[in-house]
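Every protein chain but one is kept in place in this view of the complex.
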Amino acid sequence: MKAGLLGFGKTGKAVASVLLQDKNICLEWVLRKSHKLEHRSVPEYLGIESDEPGLIYSIADISISTLLDIQPVDIVIDFASSEAIYNYGEECAKRKVKILSAISHYPDETIQFLKELSKSTVVFWAPNITLGINYLIIAAKYLKKIAPNIDIVIVEEHFKGKKEVSGTAKVIARELDIDEQEIKSIRAGGIIGRHEIICGFPYQTVRLVHESVSREAFGNGAIFVALNLANKEPGFYQFQEILLPYFSW
Amino acid sequence: MKAGLLGFGKTGKAVASVLLQDKNICLEWVLRKSHKLEHRSVPEYLGIESDEPGLIYSIADISISTLLDIQPVDIVIDFASSEAIYNYGEECAKRKVKILSAISHYPDETIQFLKELSKSTVVFWAPNITLGINYLIIAAKYLKKIAPNIDIVIVEEHFKGKKEVSGTAKVIARELDIDEQEIKSIRAGGIIGRHEIICGFPYQTVRLVHESVSREAFGNGAIFVALNLANKEPGFYQFQEILLPYFSW
Amino acid sequence: MKAGLLGFGKTGKAVASVLLQDKNICLEWVLRKSHKLEHRSVPEYLGIESDEPGLIYSIADISISTLLDIQPVDIVIDFASSEAIYNYGEECAKRKVKILSAISHYPDETIQFLKELSKSTVVFWAPNITLGINYLIIAAKYLKKIAPNIDIVIVEEHFKGKKEVSGTAKVIARELDIDEQEIKSIRAGGIIGRHEIICGFPYQTVRLVHESVSREAFGNGAIFVALNLANKEPGFYQFQEILLPYFSW
Partner (left out) sequence: MKAGLLGFGKTGKAVASVLLQDKNICLEWVLRKSHKLEHRSVPEYLGIESDEPGLIYSIADISISTLLDIQPVDIVIDFASSEAIYNYGEECAKRKVKILSAISHYPDETIQFLKELSKSTVVFWAPNITLGINYLIIAAKYLKKIAPNIDIVIVEEHFKGKKEVSGTAKVIARELDIDEQEIKSIRAGGIIGRHEIICGFPYQTVRLVHESVSREAFGNGAIFVALNLANKEPGFYQFQEILLPYFSW
């Protein structure tokens, strides 16, 4: 499976390094906003041994159309920004190139645009693309189904500088249909990211915990999704649709 | 649903108190080995306001057959001992009274006997009857299915006096098909009971944790199971068969 | 050391059971508001084998003065209410009977009254008398002294029904000089009590955690304090003054 990556900030770099080391996916190119590192190769830049090209292009110097002509891919993985889709979306849809977006937030009209594109190609969007978080959400939903009266509280811990409430915690709250008041945000030191769903029963407590070790987790999530999208028909997909088939005996 | 309870030790008392307070199940009687508290009523003894009879009988003074004649029940809940089934099993099977056993360990031949009985009536057995533990086992199995390469370690914490490795931890290990070496047993002070399933991914960690608050959790588990057995056909059931229907969209 | 206990609610009973089982302290009597169980003995009532009298009196039927005449004690341990001190305080001070109060909150004027009494006898007060919590407070203060720039957040977890913010968490916040905003309160199911002090450094996190197993912890705290007060001069003492001598090489 040939992939192109959009975005090459801290997360983009981590994702690229995981893609390069996975033998099921080949990183053809990276397309970024800045001119930095233009025309260098990701394997060389990151010091990873790999035969994959991973060439770095700047959006200012090449159009997505030309890029898809000279280095065609099966899927475009977007870690860039909430506006990026407007640059590459239609061209991908036209060519049936799959779209995998890991952008944490989109305005409503962009989500509408994604759904429009999904009439022609596979469009996947997850505001948090780690396997662990998406698993936890489904697992917690099932627990609530089994025991509808449990008290659920979400605790999210991040580094001191993180201003707003964790978007992931908000998604968990919405999926579990609990009030955002039940999200407790802890900001201390350099904590990378920790989400805990506390499920209180009268005489027992279940805790579902996710701890981030590093940004590379996004890369693994993207690969998991990409491989699961391989044989999908055009349409709009979210993480639950990818995971649910695994929740069966 | 009318229930009879076998066993009235610490756990039996806790279970009885939960049964008395649940309006879906009526505690008809308690049958115990000892003569202590004979002919008293559980609501009066435990100081719980309830109209349910909850009369205490001693196995030395009344046969299960007579007891089922004078105070018939739909289900017998067994928190007594691994031998108790031989006293009441056949009589229940004959009368199609359901059997719910929460005995933590049975010899193989007793399990065989349970299966024999299950030809005539509903027989359910769970070595750990808390909802939380059984939920965690299924949830962890699904996670292993999604991510077969994760490293799984089970940490179980109990009070200092507990000699052997937690039977529940062993069940978890067996269900997840991991080596018993991967169970880490912690014995310290008065910890009631804590089980943690650590699932290590390369760049993230998922922790599934169960903490016992008190023995009453067994009562809630028994009620959950009993209500789910209401319309079942004769057969041998375990907790997974009760929980799996909840794991569907 | 002979002790009298004030209060015989849930906590009072748990404390009494621990006192009876400790051979350094003899429980002479319990004085309570209600007439319930009057003239019975605590060992018999709780089913604990003990030679200690532990007689139960009602405050309506006997004055503290008469009680101290017929069954003198070295220390009075107060788990009753914030008003109780006005019934027994002066009589104890007159007789140099030590006072150990575990009342969680006193109005300012009552604290003033305690200090007045402490001119004549040893008066000790701790709003939370568990060893673990008081140790954690001092340990956290030292950590803040070592690393003044760490971010400190307090997470307290209790059963769903607990309305207000944990008084213990407020004491921790005050002692560490951090804003009460940094207390995160979690209410879920039947959690007995858990306090966590999260200390965030830029590249590491220290967590100091206290978990309550049962109310008996208050009894052990009371015994620890009582024994440490044995040779003290009259004066007003708090937990830090009892613990600090242990923090030395």
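Labels for the chains are A, B and C, by order of writing; each one numbers its residues from 1.
One rule holds for everything that comes next: a residue touches a chain if its C-beta (ideal position, glycine included) is under 8 Å from a C-beta of that chain, and two chains touch if they have at least 3 such contacts.
Only a predicted model underlies this, so the values are computations on that prediction, with no experimental measurement involved.
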| item | value |
| --- | --- |
| Sole contact to the chain not displayed, among B:9, B:53, B:127 or B:200 | B:200 |
| Contacting the left-out chain in the complete assembly, out of C:103, C:153 or C:217 | C:217 |
| Residue in contact with the excluded chain [from C:111, C:206 or C:227] | C:206 |
| Hidden partner interface residues of chain A, rising order | 189-192, 213-214 |
| Absent-chain interface as seen on chain C, which is shown | 130-132, 135-136, 139, 142-143, 145-147, 201-217, 219-220, 243-244, 246-249 |
| Residues of chain B in contact with the chain not shown | 150-153, 155, 157, 159-160, 184-191, 198-205 |
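Here, only the chains that are shown with their structure count from here on.
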| item | value |
| --- | --- |
| Chain at maximum distance from chain C, centres defined as averaged CA atoms | A |
| Centre-most chain [mean C-alpha coordinates] | B |
| Approximate Å spacing (C-alpha centroids) for the pair chain B, chain C | 37 |
| Distance between chain centroids, defined by C-alpha means - chain A, chain C (Å) | 51 |
| Set of chain A residues in contact with two or more other chains | 201-205 |
